[in-house]
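Just one protein chain is left out here, and the rest sit where they should.
Order as written gives the chain letters A and B; numbering starts at 1 within each chain.
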Amino acid sequence: MKKIPRKPPTDDQAWKEDKQKIPETKLPAALNEKMQMLQPHLKKGADIITRPFFLQGEPPLEAVAIYLNKVIDDETLNQDILRPLMINCREESIQDLGAQNLMDAIYKTSITASQISKTNTFASLVQTIFDGMTVLLFDGLEEVLVLDIHGGPFRAIDAPPAEQTMRGSREGFIERLDINIALVRRRLRDPNLVVEKTLVGRRTRTQVAILYIDDIADPNIVRTLKDRVNQMDLDGIVASGYIEQFIEDSPTSIFSQVFITERPDKLVALLLEGRVAIIADNTPLSFAVPALFVQFLQAPEDYYEKTFFSSYIRILRYISLLIAISLPALYIALLTYQPELIPYDLLISFSRARANVPFPVIVEALIMEIIIQMVIEAGLRLPQQIGQTVGVVSGIILGQAAISAKLASPIVILIISISIICTYALPSASMVLTTRLLRLPIMLLAATFGLFGIAFGWIVVQAHLIGLESMGVPYFAPLAPMRLADLKDTFIRTFWKKMNQRPVSIPMQDRKRQGNDGKEPQQP
Amino acid sequence: MRRKMLFAALMIILIIGISGCWDYRDINSTAFPQLGAYDLHEESNTALGNLPPEEQQIDLTVVIPTVSPELESKFLISKTSGLLIASARGQKPYSLPGEYSAGVASNIVFSEALAATGLNKVSDALSRGALNPHTENYSIAEGRAETILRVPIKDYPSMGDYLRMLIRSSNKRTFMPATTLHQFEVDQNPGKNPVMPLLTIKDEKVMFGGAAIFNKDKMIGKADLNETQYLVMLRGIESVGNLPFIISKEDQMSDMGSVNVNNKRKVKVERNGDSFTFTITISLAGNLAEHSSGVLFTEDPKLHTEIEDQIASNVTEGCNKFIEKMQEEYKVDCIDISKYALAKWRKELQPKIDEGFIENVDIKVDVKVKLQNVGGES
Partner (left out) sequence: MKDKAGSTITTKQLIFIIVGSQVGIRFLYLPREVSKIASEDAWLAVFLAALAPVIIIFLIDRLSKRMPDMGFTQMSQTLFGKFLGSSLIVLFVAYVIAFESIIVRIFSEVTKLYLLPKTPLTVVLFMYVFNIVYIGSKGARVIGRLNELLFYLLLANFLVLLIPLGAADYTNLLPVGTAGWDGIARGTLAAIHFYAGIEILLVFYSLVNRKDELLKAGMIATAITTALYVSIVVICELVFGVNGMQGQMFPALILLKVVQIPVIERLEFIFLFFWLGMGARPAINMGFAASLSLTQLLKIDEKKYLPYVLMFVGLAIFIIALLPQDILSVFKLSNYAGYAFYVIGIAYPLIFYVTALARGEKVKQNA
């Protein structure tokens, strides 16, 4: 086979012309001229359908409908656009209809589709075709009509897979941006909810919506966010994850500075707290800024249940965060550097359990840790039918086999499993990933310096967290700049009547959110 | 640029870390002694070491539990000799594999003879070691401490386990003092002296045989089990124990039984010129464990007070006898009352509190017994 050169033929004229931008020329009036201009672009897409037709009436007006196959709703096209134009329109004269010109007459009286706009430049014509709109080109009219009748099959609204809840709505976002926005609007009917759309990505031209409540959110944050999104200049984005990494304050940090959620009810709660949200088309996720560390340890059910249950579970979560990060490291440090700190009976039983294991503790722990991480990754990729089986098999049998082969002591398997379970007890996927990663360096530090190493690692992590900012808001508030008012929603969740102010850790305009100020309503 | 420097610093740490874990010791191969016995040196061929004879003064014998489950014996005993404790430990690597971790031994037994020459010099190694807790229990053995260690034991995994459980909360189960390293050190302060439990071997079993009386760090006497009871009550060590009683009327025994009581004390000191009077009030409170006469308490209310009085008089008599012995024979304050005098007149008394003070003071004992409960039967 002929070898395909790696470098593109840079002096190939045709290739260069191809890379030109689409010119912004005005459209000519004649239909066949317009079609001629469009021809090279229409050639590239076999799924672009051109449907010429005549408008009803004398003299017959030629028109062409251009659209992408299956991206639009065929039913609407046929019933609301083609049928009225071809069969029903132009029975009265223009003046009778009260329109200024023919174009107005056509689209304001004849076409019964709902979202219509006009355009008259070539570039926008081409772009709108590829954006999935239907364009109507008329002979003798310079302007073309652009109709948004998106349709085509899409996934039904389903329970969000990663954020299950026992008590609360089971709707999750899907890939269609408009439906996602509708889900939010259904829950938040405030007229002050602002939805702004922009396009991101030169080639993908993905629609991205920015939502915030006008009189609560801080205008600085909104402005910063919009600036950063508009500064994104790249080929395309496939998922909102790309946007996150561009707008984060410190993309090098392992802690995520935006809060991702798949659920509209959670998003509405975040908007009510004064945050700004972004939803991207084709991604069933949305994210909100500014994010605080303590958010990643809160789950929506906390607010639906009673105070005592929620507070208990929250405290459990904090403990499990600590355990998830430090337990294996603690085990390593205690067993190899400071065995004197372990109670004596435990010490002897640990010694006996490790009697025949040939590896040092650190190697043992690292091996088990890496094996478990691989099992988790494999579980993610396996098809559903064998996913369950492999999970059970690897968990139980691997563990048993390792113990019998004397490659690991039962204690280390127990410890690693407990820390993995604690990792997955955290409600937010970003925090789970962070914890999985953070465990390793702390284990290595513990293996080198013992308890001192763990303390050192923790101080570095803490210093990093305290210095982190999300859109300029300190990340570790309300713990580091200690905001006492917010502490009632951090480790515990106090009664709803007492949470009458929005979080003070986030800058915003309007703090009050309850009318009764936390007191009982007056008796009549 | 800053990032790069940070990265470089992290790399340095990593390289340092990997290049040497200096303090790494694996728990498999570490020897954790449970019980240590310190003796004066005695010529024998079971002591291992390479020091010249004049540097062998102390014998250190330890009990180390074994970790490998396939072994039949659950422990091994290792004996070395050296100048003092740490040098004896330093001889261990010649015959004992693995790291020796001295910081976990929970019991130390000293021999009488060694105690008589002063324990501070051997306790120094234990308190100087940074990893040792100061809660190790000290006790004295009658005879050589090594023999205690080597008494064969069938009911417990090792002598170390047995002694650990025996001594650890001895003062919560009966009237026996329990001394830790911390207590021993604190008791070297002016006006105080330590006491330690005494271990003897009877019928091939190791058991408590009383208490050892100290003058600062030298042992000067022994008290038997009976006297130890009164010592504990006078010294104010809060314990729980069982006291028997016999009530006789007109030379005939009318009732006998025993009570379980816990003790507390209060001390008051008064001064009259150069003479001091201490009043020790001992309160015993508890319940009746048993009695033999079968007389019901609901019918005979006086029986209650009779029992209380009998016990009070028993205890008072025993305490007074002990105080006499202390002032005449031992001549040291082993009941820890001088501190109350120091609390009031420290500047004056501190220089001479340890010489000639306790034998010239007047000590009065007052015992109050309260039986709060007579049990389920009436």
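Things worth noting here:
To be clear about the criterion, a residue touches a chain if its C-beta (ideal position, glycine included) is under 8 Å from a C-beta of that chain, and two chains touch if they have at least 3 such contacts.
Since the model is a prediction, treat every value here as computed from it, not as a measurement.
Among the displayed chains, contact with the absent chain in the complete complex occurs for A, B. One of A:Y318, A:F456 or A:F491 touches the chain omitted from the figure, and that residue is A:F456. The chain that is not drawn here is touched, among residues A:M37, A:M232, A:L341 or A:V375, by A:L341.
By the touch definition given at the top, chain B reaches the unshown chain through residues 2, 5-6, 9, 12-13, 16, 22-23, 127, 130-135, 180, 182, 185-186, 188-190, 339-340, 342-347. Interface residues of chain A with the unshown chain, by the touch rule above, are 218, 220, 337-338, 340-344, 449-452, 454-456, 459-460, 462-463, 466-467, 469, 472-474, 476-477, 479-482, 507.
By our rule, only the chains that are shown with their structure count from here on.
Note on chain placement: the centre of chain A and the centre of chain B lie 67 Å apart, centres being C-alpha means. Those residues of chain B that touch chain A in the complex are listed here as 3, 14, 16-18, 21, 23-28, 30, 32, 34, 65, 67-69, 101, 103-104, 106, 131-133, 164. Interface residues of chain A, counted against chain B in their complex, comprise 252, 335-340, 344, 347-348, 350-352, 354-357, 360-361, 444-445, 447-450.
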